[in-house]
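Taking it in order: structure first as structure tokens, then the write-up.
Missing here is one protein chain; the remaining ones are kept as they sit in the complex.
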Amino acid sequence: MPASKLLSLAEAIARFVPDGSSVALGTALESLIPFAAGRELIRQRKRSLTLIGPISDILFDQIIGGGCASKVRAAWAGNVITGSGYCFRRAVESGSLEVEDHSNLTIAMALRAGAMGVPFMPTRTALGSGLYETNASLREFACPFTGDAVTAVAAITPDVAIVHVQRADEYGNAHAWGNLGVTREACLASKHIIITAEEIAPPEIISSDPNRVVTPGFRVSAVAHVPWGAHPSPVPGHYNRDHQAFIDYQRDSRTLEAFAAWQARWVDSGDDYPALLGEARMASLKIKTRALAEVVDYGY
Amino acid sequence: MPASKLLSLAEAIARFVPDGSSVALGTALESLIPFAAGRELIRQRKRSLTLIGPISDILFDQIIGGGCASKVRAAWAGNVITGSGYCFRRAVESGSLEVEDHSNLTIAMALRAGAMGVPFMPTRTALGSGLYETNASLREFACPFTGDAVTAVAAITPDVAIVHVQRADEYGNAHAWGNLGVTREACLASKHIIITAEEIAPPEIISSDPNRVVTPGFRVSAVAHVPWGAHPSPVPGHYNRDHQAFIDYQRDSRTLEAFAAWQARWVDSGDDYPALLGEARMASLKIKTRALAEVVDYGY
Amino acid sequence: MGIEVKGEGMGKGMGEGTPRPYTQPELMVAAAAREISDGNVVFVGMRLPLLGFQLAKSTHAPNAVGVYELGIIRDSAAPEPILTMGDLPNLYRAQWLADTADVMGLLQQGIVDVSFIGGAQVDRFGNLNTTYIGGAQNIEMRLPGSGGACDLASLAKRHIIIMAHEKRRFVPKVDYITSPGYGNGAGWRDRVGLPRGGPSTVITTLGVLRFDSATKEMMLVSVHPGVTVDQVLDSTGWPLRVSSEVVTTPAPTPSELATLRRFDPEGYWTSERTAV
Partner (left out) sequence: MGIEVKGEGMGKGMGEGTPRPYTQPELMVAAAAREISDGNVVFVGMRLPLLGFQLAKSTHAPNAVGVYELGIIRDSAAPEPILTMGDLPNLYRAQWLADTADVMGLLQQGIVDVSFIGGAQVDRFGNLNTTYIGGAQNIEMRLPGSGGACDLASLAKRHIIIMAHEKRRFVPKVDYITSPGYGNGAGWRDRVGLPRGGPSTVITTLGVLRFDSATKEMMLVSVHPGVTVDQVLDSTGWPLRVSSEVVTTPAPTPSELATLRRFDPEGYWTSERTAV
């Protein structure tokens, strides 16, 4: 067996996300968002990160508010159920944040190009759109077979992907289920992968279902045990989306002062997030119905 | 609910595979090969089919031996554990079969281009190889970003994909597990999909695990209940590979006469294949150990 | 005060103080649902379209299939109210949980019949801006961006725009094209290489608009109950064409309302105070 890759979240972030890294986050779009890892990036005062992802809900907004990012390569940044992301808006409008504007399809294909080891992927989206003005990773060209206009999307190969999953073993083998967005592509495209997991499971649990594995463990650099690590986004099998937290965050990010107070309370006060959340809130979010997948057999 | 798509295999093939169709088969490569569907193609005396797939083990050889195919677009055709496919060899050497030579990567990307709705996919394989001599679907061009030489692979959109799975409901929703090869791409790229299934399951069984679904049911045209439908290839959860059948087939396909006898015995004698196989052989192949996947929960 | 996709300081268009048995967003969701035919493959966007799909699915379009950019395909309404497509009930008994690339492939192939997009700015040819007010070189306000909207607008067979109807939003020419409509008019989509599609309908807080088949210019075809054509013209930043036969948008039926309220029992998306 290889050496264990189990680290504390703080250690994993310290070791594999140096200042200046390009980081893929929020790759499942609206669920399994690695919010705990985002708070750790802020807590460690990371600087000059490039944030990569399709739709991060409020994660990118928080990391930007924390002053950690100098560039975003994304399709959307805001607060899914309330609208704008205020930290993102302030940073762009003040000129402190560079943005490469993608669509969900172009960012998916940029990461897939990275995953496939090719310099670009062709798409038929975005022709005639403003994305060409603000994204040098898009280039129109003629299909070598049909002559049709095609948008080439340049490969993105992040320095690190941070991915939250339901369970992982200490060697980096991880199960994720639900909608996975661009997670597979992001993992395969990235030089390093940090897994944050609701549960650390024995290797036999993970190897009991190799189709459920999200990326091969040998490509993973670190695994951290982080219960509630995706809150307030939902995690199938564990907890529902905490809508109130997103509504509260709209208020808590509206001004610089409000955000500073948010950061002081939720980030810099320490890393015992479940204690901050409180038992009652966690209980209200835990899944109430069970809906178990039908058995499958890998015997021989 | 939509109308049921459950048909007999004979009816599914009769309705959705007219002469001249292009058909993707053997998309999981060495397992879950739809051998029963192949025999039905022969039994119905289909003609002028184009066979599409990466590695079909002996399936393509059988269909070619049956006189059904005029063209193959594949990476490999033979008998995995014994070597050459004799029917394939005879057909090519006599000039009756056109071949578009692919590699596993180029055929995967051709189908993925079809699945993604783009006219081609870029790869870095096959440059300098003979594949360019015998495959007009490959074209070298310069990456619009890097200028690197890249092999463009033209999209393939089969008329129909025939896919064997462990279980499906009558609406075309299907679970498959194990190594899936290019199955996802082939299904999404094809105009019609025929599912052959070891078991027909209630819809609640399939919808209990939507990540295990192989392609969305609304894209499927027909579902046929075909136990032992992939024999002699293996089906996880059901039966092991029948090596002896592949060794026997080497002998049974070596000459035209031998193949005619094989076809008379295994194809034209009817479609009660389990009876032809016999209880003892089936018992010897059934999986002996159980290895159940760990539970996952989709509750809320 | 800037333009937000949702939430702040947006005016109400419809006659205030007039008691109605339904809210303005409910009317709009019902209008959106009517754009879905039975058997349609629908790429479902955020916010009101979430409800529009569920309403259509539960009423006149039982065989519609919903596709969500997160990598979800559903052929049934979610079993519990959802605020967003990532809520766990929207995953429960989905027809398929896949990758974003898979569902984008369906879209790019041309399998998606209809999709829905919101916007902060729209122009007479249905181009949408949800990225930069002022434009990319002269940023007055940064909005969230495309998400999947550019893809839906580029690749669906047709798409429906859902918007608040205000003069600052209905502008002669958008500052930035996040989601292409008909560009500068007829023939533009062909010229730039978009394979199909274009906006077919704009559902606003005031009425319903469609596009002239020859010129691809937006045209008022319906006003909501209590709204006048002049109100619409006053709220549009260019001389809006008006159909010779403007009708009144049908009100949601009691049965539609009852269904809709099961999907949004707290009125998060459909209370009168909710902006679009």
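Per-chain residue numbering starts at 1, and chain names A, B and C are given in the order in which the chains are listed.
Quick note on the criterion: contacts are C-beta pairs under 8 Å (C-beta built on N, C-alpha and C of every residue); 3 or more make two chains touch, one makes a residue touch a chain.
As the structure is a prediction and not an experimental result, all values here were calculated from the model.
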- Task: Would you list the chains present here that the left-out chain is in contact with?
- Result: A, B
- Candidates A:T50, A:T151 or A:N173 - the one touching the absent chain: A:N173
- Answer key for B:K5, B:R39, B:R112 or B:H192 versus the chain not shown reads B:R112
- Filtering B:S22, B:T157 or B:Q250 for touch with the omitted chain leaves B:Q250
- Which one, B:L127, B:I200 or B:L276, makes contact with the chain that was left out? B:L127
- Message: Just checking the interface: what residues of chain A touch the absent partner chain?
- Response: 1-2, 115-118, 173, 184, 188, 204, 207-208, 210-211, 213, 215-219, 298-300
- Which parts of chain B are in contact with the chain that was left out? 28-31, 54-55, 74-78, 80-85, 88-89, 92-93, 99, 101-106, 108-109, 112, 123-131, 133-134, 140, 148-150, 177-185, 233-234, 236, 240-241, 243, 250, 287, 291
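Note that in this section only the chains that are shown with their structure count from here on.
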- Note on the structure: In terms of mean CA position, the chain most removed from chain B is C
- Note on the structure: Ranking chains by how close their C-alpha centroid sits to the total C-alpha centroid puts first chain A
- Message: Rounded to a whole Å, what is the gap between the Cα centroids of chain A and chain B?
- Response: 36
- Item | Separation of chain B from chain C, taking each centre as the mean of its C-alpha atoms, in whole Å | 41
- Numbers and ranges of chain A residues touching at least 2 other chains: 123-124, 148, 150, 177-178, 180, 236, 240, 287, 291
- Spell out, as numbers or ranges, the residues of chain C touching 2 or more other chains. 87-88, 91-93, 97-98, 101, 104, 107-108, 155
